[in-house]
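This report refers to the structure that appears directly beneath it.
Note that one protein chain is taken out, while the other chains of the complex remain in position.
Going by the order they are written in, the chains are A, B and C; count residues from 1 in each one.
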Amino acid sequence: MPRGLTGVVPPLVTPLTPEGELDVPSLERLVARLLDAGVDGIFALGSSGEVAFFEDRMRAKVLDAVTAVVAGAVPVIAGVIDMQTRRVLEHVRAAEAAGVQAVVATAPFYAITGPDEIRAHFRAIGAATDLPVYAYDLPICVHTKLAAPMLVELGLEGRIVGVKDSSGDDVGFRWLCELNADAGSPLTLLTGHETVVDGAYLAGADGSVPGLANVDPAGYVRLHRAAMAGDWATVRVEQSRLSRLMGIARAPIGKVGPAAGVGSFKTALALLGVLSTNTMSLPMASLEGADVAAVRAVLEEGGLL
Amino acid sequence: MPRGLTGVVPPLVTPLTPEGELDVPSLERLVARLLDAGVDGIFALGSSGEVAFFEDRMRAKVLDAVTAVVAGAVPVIAGVIDMQTRRVLEHVRAAEAAGVQAVVATAPFYAITGPDEIRAHFRAIGAATDLPVYAYDLPICVHTKLAAPMLVELGLEGRIVGVKDSSGDDVGFRWLCELNADAGSPLTLLTGHETVVDGAYLAGADGSVPGLANVDPAGYVRLHRAAMAGDWATVRVEQSRLSRLMGIARAPIGKVGPAAGVGSFKTALALLGVLSTNTMSLPMASLEGADVAAVRAVLEEGGLL
Amino acid sequence: MPRGLTGVVPPLVTPLTPEGELDVPSLERLVARLLDAGVDGIFALGSSGEVAFFEDRMRAKVLDAVTAVVAGAVPVIAGVIDMQTRRVLEHVRAAEAAGVQAVVATAPFYAITGPDEIRAHFRAIGAATDLPVYAYDLPICVHTKLAAPMLVELGLEGRIVGVKDSSGDDVGFRWLCELNADAGSPLTLLTGHETVVDGAYLAGADGSVPGLANVDPAGYVRLHRAAMAGDWATVRVEQSRLSRLMGIARAPIGKVGPAAGVGSFKTALALLGVLSTNTMSLPMASLEGADVAAVRAVLEEGGLL
Partner (left out) sequence: MPRGLTGVVPPLVTPLTPEGELDVPSLERLVARLLDAGVDGIFALGSSGEVAFFEDRMRAKVLDAVTAVVAGAVPVIAGVIDMQTRRVLEHVRAAEAAGVQAVVATAPFYAITGPDEIRAHFRAIGAATDLPVYAYDLPICVHTKLAAPMLVELGLEGRIVGVKDSSGDDVGFRWLCELNADAGSPLTLLTGHETVVDGAYLAGADGSVPGLANVDPAGYVRLHRAAMAGDWATVRVEQSRLSRLMGIARAPIGKVGPAAGVGSFKTALALLGVLSTNTMSLPMASLEGADVAAVRAVLEEGGLL
């Protein structure tokens, strides 16, 4: 039995006003739509939530608003993402104060660290809080890959309860699934890759954290339920449809990273009437003109508009 | 209908004598065992075949022996892997002379090239031979990733008939599957990743080219047939078993690349009595002592020994 | 005439008590020794200052202490290093409040950004403060390289006054020197690489920011003065001596990044009696045992002990 959260846990985008402040009415519409779709948790302040772009004051505002809007309907887990241990511990304190149910931390970054420091980092976080801790494997951002044996070891020690895998390394994820199973499943394993959730479930994932679930939460819930029921034919159809919908993230021309990916999620949600604006945080620009039209075309082709 | 080869196409290891010459009796045993297991083709001179380590004389000797031993039972496809176009074209001539049924080429490497050169490279190869050409996506070796739209375009032009994907990028492979389907499936899509063949099949792969199939060909044939029949429960069990068997490649201590991976395949095959030695090409050393024992332990745990 | 700071500007290590708090008496000894040696400025909260490891409260404490201890003897420049623009702007406010003379910012990191966002980031920082802004080119930490033409453009716009180059790319630094000279030298160019300051001066650097200057400030001051006087024979002798002294950073076994580099600087300073401890920030461990002995051996060979 996994100790951590299973199912679909969308990494919430953070709705912004044109001035870059939190847009609470949009947040309310967004969360209500996710809860209606039957999601199993909400991940606030993840990469899709633009956590890297927000000063601490804004992070606190987001956590307060999300916990208020979710109001206990499902667990809220909070990204406590920062460069090194002491900074992360500050965010853990803030997350505890906001009343979330779990926290998510990456490996240290910016300053280069080796295996000893990465292990010490997660141990220090796990030791500093009673909240469950998830390790977030995100080499594209932090430029180190979390080693599967270390993750399972941290799980057995009780320092972490699960892993959000956004490593882009399905071979490595398979290995993690096997090691975890052999160790008695101390870890709950969640995948963050929107277009290959099906393969992750086959490998043994307990759930998914797909950014695209902001746009189509019901699809990911159906996919999850079919996978848990062993109905792989349905999984396949649903995944194929969602993979095509993920084309919105490839629609923007000349943009990379969250300016393209999160930018397209926000633009889709604005086109769907969920968000009031598609505003992105500095130094990113919001999608405009042909990029918005390209997102709209993908939504129309997918029948969402 | 795919124009290319589907099913299980093991990338043949090349048995060597202790002096590093081709060991034909071992090759005969190896191929007979693969054919008995029901494989759909044989890929000679791939990365698992140590192609990079062989001078042209040795490459010719391998192709001659493989085509003679296979004797038309299944198609033989040959790696024509070299740094840049003119060198590859020489290998294409040699492969034609050896009587193979198709060739496999990577992107250019060593000298840095951009998208224009990569496209020109595959176009030149496709134009120079009547043999079907497969593009081999192998960024870990050539340090560029083949772009999905370019691959489909080359397929529509008739320059390539398929892709062997060893990119380690399941998200990219999913996109390739979708673009290919939308274009009328000009490409046959094969995956080279031993431990995630199941996910690749879900995504739309037509077959697999797993190095581990040298060791357990029957398992990959069962996995393929179950996937084609939509029997995902069987796929899952078989894949899980094979993934654990792939632990032989992680058994060697302090080795990387083919010295570990191919080295473990050869060692397993020697322990199984198929190969006479586990000799590796210069500058690699063969597995010895504790590394051999570790491979043996994985085979025993998996019930192969 | 460069608008920015020239000469030797050590990136100050941050002395810590065994509990990880700021050690002010050690800081006073360290700064006094640098000023005695004739340095031209002090760079607080750089990578050598463990900026990535400190929560905001600790950053503020360091800036307050450094400005108090330096007391106007030379300019103090402050690292305002964080993931994205809004977070950096918070640190700029704090640096202004602490009364420093300039700030140093890297490209955005963690969340992937492209050229448009990087330019927008520096423009936003330059527009938000009257303090001179230095761009810190540090791809090993932020995983993007600052483009020379963009830097010169930002200099001509008045958004930045200089560059601290720790790019490890001497070819790129040469190009930056040429473009800057052609544009009328809007930028002051400083190198951060301890062992190749001589080549950077030949190329046109205006000064240096070497972490090793914490340990041997007088050597870097002599090197700078000789370079400015065109006395390359002296430059060469001094650089060779300092390069060998940099062997302290290679002395620790099995450590990477600041745990090795800054760890060796702090250990050397402790052995020299300047710092009370060689304590490093979480999740790093301080050098011990054989590693300390190895640092001592290099210092003794160099005649510093």
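One rule holds for everything that comes next: contacts are C-beta pairs under 8 Å (C-beta built on N, C-alpha and C of every residue); 3 or more make two chains touch, one makes a residue touch a chain.
Fair warning: this is a prediction, and the values are worked out from it, not measured in the lab.
Engineer: Could you run through the displayed chains and say which ones the absent chain touches?
Structural biologist: Even though it is not drawn, that chain still touches B, C.
Engineer: Considering the complete complex, identify which of C:R93, C:R174, C:R225 or C:R296 is in touch with the unshown chain.
Structural biologist: Once the missing chain is taken into account, the touching residue is C:R174.
Engineer: Considering the whole complex, which of C:G72, C:G230 or C:G273 touches the chain not shown?
Structural biologist: Missing-chain contact among the listed residues: C:G230.
Engineer: Could you tell which one of B:I118, B:V161 or B:A268 touches the chain left off the display?
Structural biologist: Reading the full complex, the residue touching the unseen chain is B:I118.
Engineer: Mind pulling the chain C residues that touch the left-out chain?
Structural biologist: Against the missing chain, chain C presents residues 168-171, 174-175, 178, 193, 195-196, 198-200, 202-203, 230, 232-233, 235-236, 239-240, 243-244.
Engineer: In terms of residues, what is the contact footprint of the unshown chain on chain B?
Structural biologist: Residue positions of chain B that touch the missing chain: 20, 47, 50, 52-56, 58, 81-87, 89-90, 108-114, 116-118, 120-121, 124, 140-143, 254-259, 281-285.
Just so we're on the same page, only the chains that are shown with their structure count from here on.
Engineer: Chain contact graph: line, ring, star, complete or other?
Structural biologist: If you draw each chain as a dot and join those that touch, you get an open line.
Engineer: Centre to centre, using CA atoms, which chain is the farthest one from chain C?
Structural biologist: Greatest centre separation from chain C goes to chain B.
Engineer: Going by C-alpha centres, which chain would you call the most central?
Structural biologist: The most central chain, going by mean C-alpha position, is A.
Engineer: Mind checking the centre-to-centre distance between chain A and chain C? Centres are C-alpha means, answer in whole Å.
Structural biologist: The computed centroid separation for chain A versus chain C comes out at 35 Å.
Engineer: Can you check how far apart chain B and chain C are, centre to centre, with Cα atoms defining each centre and the answer in Å?
Structural biologist: Averaging C-alpha atoms per chain gives centres 49 Å apart.
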